[in-house]
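Here the complex is missing a single protein chain, while all its other protein chains stay put.
So that you can tell them apart, the chains are marked A and B in the order they are listed, and the count of residues begins at 1 in each.
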Amino acid sequence: MQLIPAISRGRGLGLAGVVGVTALLEVVVRTGLLPQAWFPPPSRILPAFGEIVAAGELFGPLGQTLQGWVLGILAAAAVGVPLGVLIGSWPLTHRLTRFTLEFLRPIPPVALIPAAVLIFGSDLEMKVFLIAFGAFWPVLLQTVYGVHDVDPTARDAARCYGLGPRAVLVRITLPSALPHLATGLRIASAIGLILAVTSEIVVGAPGLGVRITDAQSAGGAEDVMYAWILAAGLLGWALNGALHAAERRVLHWHPSYRGGVR
Amino acid sequence: MLDVRELTKSYDGVPAVADLTFTVAEHEFVCIVGSSGCGKTTMLRCLSGLVAPTSGEVTLDGTPIDGPPPDMAYVFQDYSRSLLPWMTVAGNVAFPLPYKGLSKADAAAATAEALDAVGLGDRGDAYPWQLSGGMQQRVAIARALAYQPRILLMDEPFASVDAQTRADLEDLLLDIWRRYRITILFVTHDIDEAVYLSQRVLVLHRPAHVHEVVEIDLPADRDQLTTKRLPEFGELRTRVLSSLRAPDPAGVTP
Partner (left out) sequence: MIRARLADAALALALPVLLLAAYDGWARTAGNFFFPPLSEIGATFAAEWLFTRVPTDLLPSVGRMLAGYALAVAIGVALGTLLGLSRTLSRALDPVLQFLRALPPPALIPVSLLVFGAGDGAKVFLIVLGAVWPVLLNTVDGVRGVDATALDMARSYRVPAHARLTRLILPAALPRILAGARTALAIAIILMVVSELVGADNGVGYTVQLAQRGFDIPEMWAGTVLLGLLGFGCNAIFVAVERRVLHWHLAVTGRATHARRP
C-alpha cells in the first residue's frame, strides 16, 4: 500500500543506516580489525556520552562553544550585511571592491590564530574575533551578490509605484537578496563552528574542544574523548538543522523550496 | 519485423499498456497517435527493451526483446536532455559507436555521413547548446542514423520545435526513410503529422491498446503543400480524429 509516506520511509532507512553503521563499528572494533586503543567500541562511547549528559557536565562546555559561535556570527552579520548592501547597491562600489574582496576571501582565517592570541589573549574575545573574521567573508560576499543580482525590473517597477529609496531597500532589495544571504549564513555557520573548536583545541579557549584534548591527554579515557567528539558533531548537526529549518520558513516563496522537494 | 503480442505493463497494479497487439513490417512507416497520458511512452520503453513488460511479448525478427536490441535506435522527445552538453555534436553522434564494435575510422566516417544526411555536415565541432532546437533534434536523428539501425523508434521527436522547423524535419525524415530503407515507428499526438508521414496510423486508447488501424493510402511522394491539400488527406485526418475521440465499445475499465 501507499499509506506510508515516502518521508517516513526515508527516515526509517536513515535510522537503519545509523544503527547499521554503529553495529558495524562495534564488530570491527571487537574483532580487532580497528585497534581499541584508537577507537573504543560504540558500546563504550555511548555510555560515556550518557554519563556526561546525566552528570550535567555537557552543558557548560556546550554553552561556551555556542556562545562564541553566536557572538561571532552576530558580529559578522552586523558588519557584513550593511557593508554588503552598500557595496552591492552601486556598480561603482562593486567594481571598486570586487578584486579586493576576491583576494581576501580565500585567506584561511586560521592563519590569524597566532596574531589573534597575541592581541586578544586566549579566551572568549579571541574566539569571537576569529569566528567573526571567518564568518564575515561569506556573509559579506553573498550579500553583495544578492543585492547586485536583484531583478532590475522589480526595482524599476517599485520606483514607478512611487516607493522611496528606503522602501525599495526594505521591500525589494533585502527580500530578493535573502536567498543569497541564507547561503552566506550557512557557510558562515560551518566555518564559525570549525573556528570555535579550533580555538579551543589549539589555543585552549574554554569549550567542547578543551574537553576533547583533556580526555586525550588523560590517557586511557578514549571513550570519553570520543563522547566529547560526538557532542561536537551533534552540535554541528543541530546548528545545521536549525539553520535549514529557519531558511525553509523564511524562504518558503523561493523556487528551491516551493516545490516542497527536499 | 516488429511483432507486439498482448503486451501489458502495469505500475502498482494500474495498467499503462493493456493487451497491446500490432505488427510493423520491414521498411514500413507506422505512426502511433493517442491522447497525452495514454501510455505511449511506456509502450515505447517496453518496445525498446528499456523496461520489461508485465506480460506479453515483443519480438524483433522473431527474437524476443529482453534488453535494447542492436538493430534499434531510439530518438527521444527532449533533445536538450538526450544530447550530452559536454560533447561536441560529432562526439554525441559518435558516442555509442565504439561499443558497437566500430573502429575509430569507421565511427568517424559514419558520423560524418550521418551529419551530412541531416544537413549538419559543417557543425560537427559545435556544441549542441550552440544550436537551435530544430538543429539539436537533427543531431539526435544523426546519432540514430550513424548507429545504422534497421528500425527507428521516435517518441514525439518534433513536439518542441516551431511549426516551420517541424515541417522541414518531417520532410527530412521522409527523405531519410526512403534513402536508408529503414523501418520507422513514430509516436506523435499531432494527427496532421501522423497522416502526412505514415503508411499506417495506429490509434491508441487508454490504457495503451490499439483502438483502430487507419491505412494511409496517399501517394508515396509527399509534399507539405500538395499532399495536405488533397481531399483524401482531410478525410483521413477526420477518420483518425474521430477514432481518437470514439468511446471504447466494451466499457472502459482501466
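The rule we apply is simple: contacts are C-beta pairs under 8 Å (C-beta built on N, C-alpha and C of every residue); 3 or more make two chains touch, one makes a residue touch a chain.
As the structure is a prediction and not an experimental result, all values here were calculated from the model.
Shown chains touched by the undisplayed chain in the intact complex: A, B. Considering B:85, B:119, B:219 or B:234, the position touching the chain not shown turns out to be B:85 (whole complex). Across A:44, A:98 or A:155, the single residue that touches the chain missing here is A:98.
Checked against the full complex, the one of A:29, A:150 or A:193 touching the unshown chain is A:193.
Where chain A meets the chain that is not shown, the touching residues are 10, 13-18, 20-21, 37-38, 92, 95-100, 103-115, 117-119, 183, 186-187, 190, 193-194, 196-198, 201-202, 208-209, 212-213, 215-216, 222, 225, 228-229, 232-234, 236-237, 239-240.
Although one chain is not drawn, its touching partners on chain B can still be listed: residues 45, 48-50, 68, 70, 72-74, 76, 78, 81-82, 84-86, 95-96, 98-100, 127, 129-130, 143, 147.
Operating definition for what follows: only the chains that are shown with their structure count from here on.
Mean C-alpha positions place chain A and chain B at a centre distance of 52 Å.
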